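A single protein chain has been omitted from the complex, and every remaining protein chain is retained in its original position.
On to chain A.
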Amino acid sequence: MLDTFEILTTSGVVLWSRTYAHVSPSVVNNFIADVFIEEKSSVVGAKDGASAAVNPPYKYDQHTLRWTFEKELGIIFVAVYRSLLHLSWIDKLVDHIKTIFVKLYGDQLKKPNTTIVECLKFDEYFDQQLHELEQTGGKPDRSEVRALEDDADLEIPGEKSPAPPSLIQRSRPHDTLDSSPVATPSASRPSTPGVNHLVVAKAGPVAKMSRRARKGHNTNSGLVSSGDEGSAKKSKAKAAKRGRKWDADGFADEDDDVQLDYSAPNAITSDSEAEAAGRLGAVEEVDASTWGSNTKGKFVLRDLGEEVHSILASADAKNSIEKFDSPAGLVGSSLSAISGLFRNVVGGKVLTKEDLDKAMKGMEEHLLKKNVAREAAVRLCEGVEKELIGVKTGNFESIDARIRKAMEASLTKMLTPTSSLDLLREIDSITAPPATSLRKARPYVMSIVGVNGVGKSTNLSKICFFLLQNKYKVLIAAGDTFRSGAVEQLAVHVRNLKELTAREGGKVELYQKGYGKDAATVAKDAVAFAAQEGFDVVLIDTAGRRHNDQRLMSSLEKFAKFAQPDKILMVGEALVGTDSVAQARNFNAAFGTGRSLDGFIISKCDTVGDMVGTLVSIVHATSVPVLFVGVGQHYSDLRNFSVKWGVEKLLSSN
């Protein structure tokens, strides 16, 4: 069953919600943070106003979320249900609710400076939709059943078909219900007398049929956008209704029955009621109850159903019209072209896909020139394009300027880290935890990984220099037990650093066990040694490895498990191009589940000028932030990464 359904704005206010079972608010909060803010979902353009069937479901903590987003008004529609359940009609419900809600309250939502939307009445609309879809979605489409019914009738012509169907319906329901309670979901019984006929004919086939039909239905909803589907189904449903009435006409007393059956599902407003009614089983009893409640409210509800249908139908019609929208006449098109040109200069133009296409191509080219990997550039541009369609340009603002602005915002958002990256603060809190916390003081462990020759050891010693200047005691562990000269190289660095910082009070030692040993064990021993000797920070160097070599990469998992580093940093070259995406991805995934990279160091930034696209590529691939950039050959040439600087370089033209 549906757990909760919420309609909320991008500013975080829940406009309307219906809760059936309590769901922790963190589920939806995480969903917003992951999908909308951090854009972790790899699907491009998920922010578009696409239907819920297209948007990938978000899974979190045993819950599945189906959602859709209305961009213009900034409203998100989310349905939450247990992942165990398979509810095929949820995406349709979300889409229908979106259409209805936007139609009914769109005007209120456009008002500035308020968050209040009066939508108390929306409860009824929601109930109506929910019941309708539960009935049609939980079971096969009526028309399909009808077709199958006919088959069934043909198969067993001799048994019961001679009697008029309505008579059968009258006399038989008790038996069939008793004999085959599983055949049809009980809640939907009163609404579909047509199905009842069949059930009467034979219980078995229906069960089989419905399963088959349901399967077909499911695959349908997975593939096709639900708008078309909805309209198709509606027309079928209408046909079915008409047929029923015609059937009933022969019998005067049946007339009432049919009508009541038709409206009954609308009258039942809550789940429990529906279930109870279904459980009663006997058609007479349901009839009686609907007779009893034959009040004004029911007609109101039925009107509601019609209103909802008309809203959905008009939305569908609009969609189909838009699809086949033919261009206006010659005069009209040329006029609009001229005014478009005018507005290009003056501003105040509503951007369309055609306007943006060319300019976005230019922006993509620009990003590619800045050494951004194609994958990342395409995704960035598509995101910006989606964001800009339908947006009005400002006064005297050209399209290019607007795109630039949007791209700047998009890049800034992407490169800004989610949490604070104050390294010294973190080291302090580990090595000297506050008295109130229960943690014990221990050395802070950092390790550095990367491909061969990107500057792991060099950057390690740069970080070491920075830490020494801040008067930490640092132990460098020579984890590269493979390459000849690696340990000696570190020894030289340590010697230099000792000389450089002797006056400032830092202390640095090298921990090495020679060549050929297991790197993970060396690292573990180094951490134990540091804890014993009272070092503040352990820096672990590792052997360079090719990111697509499974054998070499697999040892990283053991390394992470043994050394338990607080931070794993990956060094990436600014020089590398498209391959940076694969490098970052493979290294990020190499540490096993539950552990990933904590940051990047981009080395050799001084060699590429403003072509710093590698930054974007790797952050795009992993959503792991960039911590440092290397800007020179000296120990002091390490810088905090400033997002503003990066974005300026990326967008600068030369």
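Some observations on this one:
Definition applied: a residue touches a chain if its C-beta (ideal position, glycine included) is under 8 Å from a C-beta of that chain, and two chains touch if they have at least 3 such contacts; residues count from 1.
We adopt the following convention: contacts and distances are computed from a predicted model.
Within the choices "N-acetyltransferase domain-containing protein", "Peptide chain release factor PrfB2, chloroplastic isoform X1", "Signal recognition particle receptor subunit beta" or "Ras-related protein RHN1", the name that UniProt assigns to the complex's undisplayed chain is "Signal recognition particle receptor subunit beta".
Considering the whole complex, the residue from A:115, A:314 or A:352 that touches the absent chain is A:115.
Contact with the omitted chain, checked across A:62, A:420, A:484 or A:593, is made by A:420. Touch with the hidden chain on the side of chain A covers residues 6, 8-15, 17, 25, 28-29, 32-33, 36-38, 74, 112-116, 412-413, 416-420, 422-425, 428-429, 433-434, 436-437, 466, 469-470, 605, 628-629, 631, 638-642, 644-646, 648.
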